[in-house]
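Have a look at the structure below before the remarks.
The complex appears here minus one protein chain, its other protein chains still in place.
Naming follows writing order (A, B and C), and every chain is counted from residue 1.
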Amino acid sequence: MADEPSSTLDRRKFLAVLGVTGGSAAVLSGCSTDRVEKLIPYLVQSEDQVPGIATIYASTCTECASGCGLHVRTREGRAVKLEGNPEHPVNQGTLCARGQAGIQGLYHPSRVRSPRQRQTDGSFKDISWDEAIALLAAKLTAAQGKVAVISGAGRGTYRDLLGAWTAALGGKLVDYEPFDHESVRAANRQIFGLDQLPAHDFAKARYIVSFGADFLETWLSPTENQRGFAASHGYIDGAMARHVAFGPRLNLTAMNADQWHVARPGTEGAIALAMANVILAERTTGPADSNGLKNLLASWTPEQATQISGVPTEIIRRAARDFASAGPSLAVAGGIGSQHRKATELCAAVNVLNYVAGNVGRTVLFGAELQSGDGYGALVEMTTAMAAGQYQVAIVHEANPAYATPKSGHFADKFQKVPFKVALSLFPTDTAALCDLVLPIHHALERWDDLRPRKGITSLMQPVMEPVFGTLAAGDILLKLSKKAGGPLASFNAASWEAHLKQSWAGFAKAQGNGDADGFWRAALARGGVFGPAPVTPVKLAAGALQLAYPAAALDGAEGADSFTLSAYPTSMLYDGRGANRPWLREMSDPVTKITWQSWVEIHPDAANRMDVQDGEILTVTSPHGSIEAPAYLYGGLHPDVVAIPLGLGSNRTFDGRGTNGINALDLLNGEPTGGYLAYTSTRVTLAKTGKFQAIAKTEGTPRQLGRGLSDSMTLTQAKKGMTPSLAAAETEHHPEVEVNTEAEHAALRGFRSAQDEKIKLGAYAEDHPKWGMSIDLSRCTGCSACVAACYAENNIPVVGEAEVLRGREMTWIRIERYWEGGDDGEPLEARFLPMMCQHCGNAPCEPVCPVYAAYHTADGLNGQVYNRCVGTRYCSNNCPYKVRYFNWFAYNKTAFPEPLNLQLNPDVTVRARGVMEKCTFCVQRIRGAQNTARLEDRPLADGDVITACAQACPSSAIIFGNVKDSTSRIAASSRDRRGYHVFEDINVRPSVTYLARVIDRAEA
Amino acid sequence: MAAKRVPGVLASFAHIDAACDAIRELRASGRKDFTVYSAFPNHELEQALGITTSPVRLFTLIGGLTGTTAGFGMTIWMSRDWPLLVGGKPIAAIPPYVVIGFELTILIGALSTVAGIILMSLRNPTTGLAYDPAFTDDRIGIFVPGSGEQANGIHAMLDQAGAMEVRQNA
Amino acid sequence: MRKLAYLAAGTIVLTLVATVTLHRDPAAQQTAATVNDSITAPRLGASDTAALKGPRQPIFFRHDIHAGQYKIQCQYCHYTVAVSSEPGIPSLQTCMGCHSIIAGSDSSAKAEIRKLRTLADSATKTHDRVTVQWVRVHTLARHAHFPHMRHIKAMGPSACFTCHGEVSRMPQVFKVNNINNMGFCITCHIERKVTRDCTACHY
Partner (left out) sequence: MASTVHHNQTHADVTRDVVATLGTPGRGYTLLLLGSVACFLVGLVTFLFLVKDGLGLAGYKPPVMWSVFITTFVFWVGIGHAGTLISAILFLFRSPWRTAVYRATEAMTVFAVMTAALFPIIHIGRQWFFYWLLPYPNQRWLWPNFKSPLIWDVFAISTYFTVSATFLVVGLVPDVAAARDKMTGWRQKVYQIFSFNWKGTQHQWQHYSRGYLYLAALATPLVLSVHSVVSWDFAMAIIPGWHGTIFAPYFVAGAIYSGVGMVFTLLIPLRKALKIEHMIGEYHFDNLAKLTLLTGSILFYAYAMEYFVSWYSGNTFEQTTFWRRAFGPMWWAGWTMIICNAFVSQLLWFRKIRTNLTALFVISIFINIGMWFERYVIISSLQNDYEPWAWGQMGPNWADWGILLGSFGWFAMYFLLFARTFPVVAIQEIKEMIPMPRKRGAH
């Protein structure tokens, strides 16, 4: 840990490029050892950098607003992997895919490398920092307070500085966050008189209802939500919370629901109100002051809700009763994807529902005040003012409104009315492209900073390495400007941004009643911040509660047979487009559709039949505000009246500077703010066939299990009975249980196995070894793909690109298989997830067929793969029943890691050369590492010494890894679970991975 | 190579029975050192010559057996030299090694057979013996070493046996 | 005739046996690890380096003087060898620890140490990252992972010689063993009866 505050960065010399061992990983696994290499020593030895051993610094994730704590793993002075900070209350040691991909932002080749000034001809020219500062300082002085600042910086010391700084200038500042959940805040204002975002305790909730809120994807604090959700919804000795989802689209969150009920877009509120009504009517529970609502709600009968939403009455009734009786329960709404014109009313309704069920204060915790911006409305206000010529200078810090707002809002035009525009940005974003001056700023991993994602939590960031490019910390830019411009800014005279931060922390320490500011800082730095409980605000109904109403949401565009309601939704990978230039996130495939690299239009199969649209047929989608072209993806998980298009693509600037392929769904939306927010589900669109086709780069082969028992599931009742998956299946499908092997066969097998075991008492196999195993609890797995990202980062997995994915050549060592259940003839469409990686079979079929022993069985039960011995016959992959072996068809190691992305490569793992087979190794480098350490300390390995990257990252801790032979280990315990099963048990390959069947709490009436 | 020519009588026959008669007479007169040429193996000739089975078969047998041992020996020894477990199978598993054993049996067996043919044939070198291209076409040739008076006797005998032509070369 | 047959068969057998037995690799013999007694390093100037074995280094650093004559432990400079897979290259600071005082006995040594000092100042004063760029002598193939610490742990501090040769007698370090010859590793592992598992080094 970074436990000393000295400002010198010498201790984090950026040597990787020069390569003590740094460059090593980037070299392919051929025998290329004869080339002359240089050894570059440190100038000054660092106490906390031991070459060959990872140093970990605590930091904070800035990939979304939830502010998770990071542990940054660095080697020889370069960050190689982002992991969750176990001490951080938000994510508690786990980290989502997007967070982990943050490191690709750090090393991104298309980062702005030096200040750039727009020339008269519109092109950009690199200039020195001094020039840049001088230029901007002059402009600021000239502007005389006519300064507009748009800030994407979260709540923290920098934001405070920026605020004060802008104020001093006499300018105006808008905090801008594309997914700001304005509707949630507005509703809280209306119902409880509290203008804030509460925290939600999913872990405590026993019954969870989501009204289109994608709390496992982008809603408020996804990683935290998922952790809580897994804790309550995951099956633990006979109990699990129930999760019901209402909404127009089957998103990842709804896929993890025990039941998903499709509702007409914009009608979820009616259901919420009806539920509240039933609860009050039946007086099962609820605080006294909710009586006032009784009459108000009386008109909202379930029948009416059914009429409006299309959800059956009895379902609403039962949901209401269970919701009330479960206690504490939790209802959530306000997801971006379902943010329609009446989103505020929806959230208000849900607030009431939570209130009458008595959840407010138990699972809905006000007082935490999750960070949020000023909302879309405020931005529009400012841009209008810009158009009116009220500003001389505009400064945009880490925000990209030019991309993230609909074209119909004309942000670009209005913004360009400002004479002098400046972008403080990592990347040449669409907005930066409009500016006159682009100032490259430090990545979060390169700078000192802090963040206050919510009350009670102050999370620190520290430079874990030398800056990759010639950038500056935004804070330093402000201070330099102040020194240069003087005048009103003269008061900002801190020596450096770091000094300023320390100073403000000294104050913070005092406020915390800690005399020793230095010690306080030291401790915070080591821990990753200061973590305290959030204050809880007592909540009462406000007057606004009685103005509760839920009119039908208005839609732009004509209603009609051939027109659909458009839902432009954010995906958990691309978020607001921040993910669009991260190779990992693009290739890892969307958790729902499993599409990589491309944009698509989701259309319901019935509608598709009606219009005779095929999968992959390119459609023209037209709304009153614009039109786009994208391939059709037939998706049963939709309301037939809806087409859905993912957000995040279609930017002009990205990875290779050539722009993300794909389209920007915002082009179809109405830029007018409704009640201060942008309505993402508010437009009617018409579809037209173009007759052109595009092959969709899906990682999915066949999405049905064909009764092969891959991802098993059972009902809660069956689980309670302690049924095995096969028994449960037998019961559900009304056939006698299919014995995998008859008794005779079992006997034969036992004989065969013991015979095997004495036959291998040779060489290394004679000694006593651990047997590594893994178990995956499918009742906790949500299919979020955080494990996949972790695997990419840990194991130097190359990104192969769209063309290769189309040929099925993606290299994901661990993949999340998503199978569909039901869906046809009326039965509900359900999803099953199955994280599939090398099963490390005891009788591995891949091993005996390798002519050169490149695939063989290690004494500790791993299925070893020796890259440098592999000649590439690919026989092992043919013979693998799980198809988890991946071949280097081309020299991906040369193409997938363009400078400086190769600096992220993990030096402990060989980068595979062209023509060799590779696959999941159970993170053998971590195993060997732990064994080396244990050996140095003369102790045996303890349970938990080795944890694979996937298990470490999993936000729902569904993956357990360890030594099966050690009967006290967690893995041994979970492998004994009644729900445990192996995929393809009956081909007797004896996998080391045990899956625990998913438990679904069906409504058995 | 210009080896010195062996003096003798060379007769060329068009008729098989004639040739056989001649051979029988020669053998009757106690001669073994003569050479018979033919374009293809012929049973009547073999009978007349009283040919025995060739010892080449021994080469085949020993070669084959060597192959078998080599095949099994190599596979088993190599598997145990660096024991690696694959697919839960025994380190040195016999069934799969049968293939290797078999192939080497055939390979070495065949090669040693050829070696046998060559070695054996070398024991009766043909260098310097008189020869006529017709012998690979349709004639049977008999060459009897000898000179002077003795040669004349043979010449007469072969003529009388029905040779198409007989010539002596000193 | 039968003799001939036996002869033929015999030769075949012999050749086969030969191929499978005579494969031990002579290159894979190690130099024994000996802690060497006092050495007086020869007087050499930078001019002589061309004549010496091994690549010429930017600074003519004398292992034979430091490790040999003055018996400085390897770990003093290669500071992480006992705890990490990487041996650790001494920082200029480490060198200056002594050489801020020691200026060298003869002219050539003085010259070399002067090089070092100028480098050290420039690096600390100005902020460009100029430092010594030693030419690497032993580069292990990227697909093999060699944990130095475990070997030191198992074989003691002077284990270095086993692979790197008697560096303490080398005015200029050169390669004694081909460390990328897998047989070189394996011979030792067999002799010492330690693991031969592929994934001990290859992953």
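The rule is simple: a residue touches a chain if its C-beta (ideal position, glycine included) is under 8 Å from a C-beta of that chain, and two chains touch if they have at least 3 such contacts.
Predicted model, so just to flag it, every value in this text is computed and none were measured.
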item	value
In the full complex, displayed partners of the excluded chain	A, B, C
Contact with the hidden chain (one of B:56, B:144 or B:157)	B:56
Given A:134, A:891 or A:934, the one touching the chain that is not displayed	A:891
Full-complex contact with the absent chain, from A:189, A:204, A:294 or A:874	A:874
Touch residues of subunit A, complete complex, unshown partner	700-708, 710, 804, 807-809, 815, 817, 819, 834, 836, 845, 848-853, 869-875, 877-879, 881-883, 886-891, 913-917, 984, 987
Absent chain, residues of subunit C that touch it	19-20, 22-23, 25, 27-28, 181-184, 186
Residues of subunit B (touch criterion as defined above) contacting the omitted chain	14-18, 35-42, 44-46, 49, 51-54, 56-57, 60, 64, 74-75, 78-79, 81-82, 84, 86-87, 89, 93, 96-97, 99-100, 102-104, 106-107, 109-111, 113-114, 116-117, 120-121, 123-124, 126, 129, 131, 133-138, 140, 162
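What we mean here is this: only the chains that are shown with their structure count from here on.
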item	value
Among all chain pairs, the one with the most C-beta contacts	A-C
From subunit A, the most remote chain by mean C-alpha position	B
Length of the line joining the C-alpha centres of subunit A and subunit B, rounded to whole Å	82
Cα-centroid distance, subunit B relative to subunit C, in whole angstrom	63
Subunit A and subunit C, separation of their C-alpha mean positions in angstrom	47
Junction residues of subunit C, two or more chains touched	196, 198
For subunit B, residues contacting two or more additional chains	82, 84
Residues of subunit B that touch subunit A when the two form their complex	80, 82-91
Subunit B-facing residues of subunit A, complex	753, 756, 759-760, 762-765, 842-848, 850, 853, 855-857, 859, 990
Subunit C residues within the subunit A interface of the complex	55, 79-80, 83-86, 88-94, 120, 123-124, 129, 131-136, 139-145, 147-150, 153, 180, 195-200, 202-203
